[in-house]
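If you scroll down you'll find the structure; I have some questions about it.
The complex appears here without one of its protein chains, the remainder shown in place.
Up next is chain A:
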Amino acid sequence: MNKKIKFNTKNLDLYYGDFQALKSINLEIYEKEVTAFIGPSGCGKSTFLRCLNRMNDLIDSVKIEGEIIFEGQDINGDIDVINLRTRVGMVFQKPNPFPMSIYENIAYGPKCQGVKDKTQLDTLVKESLVKAALWEEVKDRLNKSALGLSGGQQQRLCIARAIAMQPEVILMDEPTSALDPIATAKIEDLMSKLKKDYTIIIVTHSMQQAGRISDKTAFFLMGEVVEFNETPVIFTNPADKRTEDYITGRFG
């Protein structure tokens, strides 16, 4: 197995004002795998995730040092952020479909990039919904408001919306934490299918989830990566005592 490195961070520090939220993160994320970030609340895993598509730009007080190499380019530098975000999609903790129709939700991203052709958009909408395992449930009501969908359906819609951009990477920030177990199972199922085509990075509070779906797992604690390895190794034979303590439920 000789997989390509998609993201490579070098000595990444992040500050919120005076508070250092990430401390010298060095991680290599491989293509077409599921990489999971676990760790207690406030450990920096979501913050790190949001560095990968520059979502932290939205927060004024954030300062970032170090490098994040994406496909050979440091994305902390002077890059086209919009282009980056079309290549690195994101799904959020709380399903956040726009208050418009299901169709318009999916077509939104492509339209912002200037796609106007109706047939092209139609195809894109259908393909994305099929890939997100939502097509069968919504094909008869594409023009109805997306807010009428259930939470699980809304989250799959958000995944479909990300897929419509034909990204290389999909970031998922605790995508199932607001969902019931059945909806969660559907999304997990979906993720294992999607990793054939996409690199998936997921932040999760559920260690079982990380164990079920990820190929590699990074354990974050107080802004540091304590351990990063193949998921089975992390869960059965962790090298660091703190990882073991967290995984066996001794804290967190």
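Please note the rule applied: a residue touches a chain if its C-beta (ideal position, glycine included) is under 8 Å from a C-beta of that chain, and two chains touch if they have at least 3 such contacts; residues count from 1.
By our rule, contacts and distances are computed from a predicted model.
A chain of the complex is left out here; the name its UniProt entry carries, from "Phosphate transport system permease protein", "Sel1 repeat family protein", "Urease accessory protein" or "Acetolactate synthase", is "Phosphate transport system permease protein". Of the listed residues A:83, A:123, A:208 or A:236, the one in contact with the hidden chain in the full complex is A:83. The chain omitted from view is touched by exactly one of A:16, A:108 or A:135, namely A:108. Set against the missing chain, the residues A:14, A:27, A:55 or A:75 yield one that touches it, A:55. Residues 53, 55, 58, 82-83, 85-86, 89-90, 92, 94, 96-100, 108-109, 111-113, 158, 161-162, 165 are the ones on chain A that touch the missing chain.
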